[in-house]
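Here the complex is missing one protein chain, while the rest keep their positions.
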Amino acid sequence: MGEGQTIWEKMGAIDRRILYWALFISLALPYIKPLGLPVSIAETSYALYNYINTLGPNDVVVMSIEFGVSAWSECLPGFVAVSKHLVQRGVKIIYWCVGYTDCDLTMEAVMARIPQLKGPGQPAGPGDYKYGVDWVYFGYIAGGETTVAQLADNIRNVLRTDKYGTPIDEIPLMKNVNSARDIKLVVDSTTGDYGDYYVRQWRMRYGTAVAEIGIAMNYSTFIPYYQAGLAVGALKGIRGAAEYEKLIGEFGEATISLDALNISHLLVIIAIIFANISYFMTRRKGGVR
Amino acid sequence: MSSVLRRPEIFMFIAGVVMGLTLFGYFFNVPQVIDLVTWFQTFATHVSFFAVWLGFLTAARIHIYNIQRRTPGVWYFSIVMFLSCLIPFLAALPEIAKPSIETPIYTWPFNWVYTPLGAALYATTGFYIFSAAYRAFRARSLEATILLVAGCLVMLGNAPIGEVIWNQIPTINDWLQMTGQTPGMRALNITAALGIVYFGLRVAIGAEKRVTTFGAGGG
Partner (left out) sequence: MNTLYLEQILFAGRGSSLVVLILLVVFFFIGLRLAKMGRPPKMRRLPAMDAIDEAIGRAAEMGKPALYTPGITGSLASEQGPQMVASITILSYVAEGCARYDVPLIVDFAQGDAIPLMDETLRLAYLKQGKPEKYDPKMLNYFPGQSPMVTGILGHLQRLRPAAFFMIGGLYYESVVIGEAANFVGAMTIGGTANTHQLPFIIAVCDYVLIGEEIYAASAYLSKDPYQIATIAGEDWIKFVLMALLLLGFILEPLGIKYISSFLRW
């Protein structure tokens, strides 16, 4: 900030480290004093919830982990909330990942948050999800959209064993599951374009229902599919996850994170207002921009 | 012989045949063609895996140079780079024939060094968005003002605090996201798709000279 600058000019060219500290502190504040504001439910969250309510123990759903550890804060709570809903409904679940090599860590995190999901060899009591019978995990599958298309055509052409080396034909859940025709819903949780892949390769070709639990940024790119009837629902980032937690009645990480969302969004808006005041005051005084 | 193999026409011919068959396989249910296209796709996936080696060699060329010349400020990082490639590689050698390598010295750095570092980097995005918004969102013109107001309303609508400020914010936010932005997003998607198809056609017929003259320089 040079000599002779007005207060408005200084405000317009504020050192970004001040902005970063302001954001850091405001993100930390809600953890000391939670706000606990109410949240309303968006139409797309309701739509996904209602669709899953039509499913039952004879249906199979694919949960596609298309986010890395880096996006846990935004994608994992929604992914867990939808998984919990599927467990409540008794729906069979297939987990796999086409995009991120660190998906094993994500699967571990999902299992840690849903105690009913029992791993291979773990005893399953009443109400638990027995591995191989009620749910299965195939790990990372390379190949992007090509693989998504091949999985739609014939799962056995791509997958020979599950993540733990069990041949696919020895997994009871997979007995009658061969292609996209045998899947009632694909829920794709993504930070990128994977929702598009499933719409193109599963919904358009086989009519399989598709839903997305994306980062908030992806919501706007996925909405055209929802409006065209090509998707049965979508969750908008951490807010969508909090809405879903409210819908299933199990409040979790998303609800806790909402305070940080509130404060950070408000801070950004206040900063933008300040920046614009500075801009107009500088322009009025004939400052150069 | 090598100059014949490097002729642009050969690359164009291969690209044209693969493109034609792939399109045919997409539209028509002819199992033989679909099998061939699947083989092309598998082949391309394998090529991209081998390309990681090519990437390593390209990176190694720069890092060997740095180490040899003791490039100030970076040469010791180049040594770290080589060690972080070499140690897991040697540790994984005994398990190379297995379908997946689970040696801790191979998986531990990935799970507990590489992955958290990536996550930390991703987490910085919020800070960069904040400073970018502060710098860029200014009401310089009518269009910029409309964008600014719409952006603020969507942000408020995305956070529950918006409803506390004014209970109509979620309605406005829904309208902006479901109705306001959807036509624009559709138009962008459609035109980008058309752009890809036309670009592909230009490559196939050799009109995209900057890439289809690949190899024409000889040598």
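Order as written gives the chain letters A and B; numbering starts at 1 within each chain.
The working rule: a residue touches a chain if its C-beta (ideal position, glycine included) is under 8 Å from a C-beta of that chain, and two chains touch if they have at least 3 such contacts.
Bear in mind the structure is a predicted one, so any value in this text is a computation, not a measurement.
One of B:Gln68, B:Thr125 or B:Asn167 touches the chain omitted from the figure, and that residue is B:Thr125.
Of the listed residues A:Ala28, A:Val133 or A:Met204, the one in contact with the hidden chain in the full complex is A:Met204.
The chain not shown here is touched by just one of B:Ile14, B:Ile165 or B:Leu188, and that residue is B:Leu188.
For subunit A, the residues touching the absent chain in the complete assembly are 16, 70, 144-146, 191-193, 197, 204-205, 217-218, 220-221.
Think of the hidden chain as still there; on subunit B it touches residues 23, 26-30, 41, 44-45, 47-48, 51-56, 58-59, 61-62, 65, 73-74, 114, 117-118, 121-122, 124-125, 128-129, 131-133, 135-137, 185, 188-192, 194-203, 207-211, 213-217.
Note that in this section only the chains that are shown with their structure count from here on.
Subunit A and subunit B have CA centres that are 20 Å apart. Per the touch definition, subunit A reaches subunit B in the complex via residues 14, 16, 19-20, 23-24, 35, 37-40, 42-43, 68-73, 101-102, 104-105, 142-143, 146, 150, 161, 165, 216, 219-221, 223-224, 227, 236-237, 239, 258, 261-269, 271-272, 275-276, 279-280, 289. Only residues 38, 41, 44-45, 49, 99, 110-111, 115-116, 118-119, 121-123, 126-127, 129-131, 133-135, 137-140, 148, 152, 155-156, 158-164, 170, 174, 177-178, 181-182, 185-186, 189 of subunit B touch subunit A when the two sit together in their complex.
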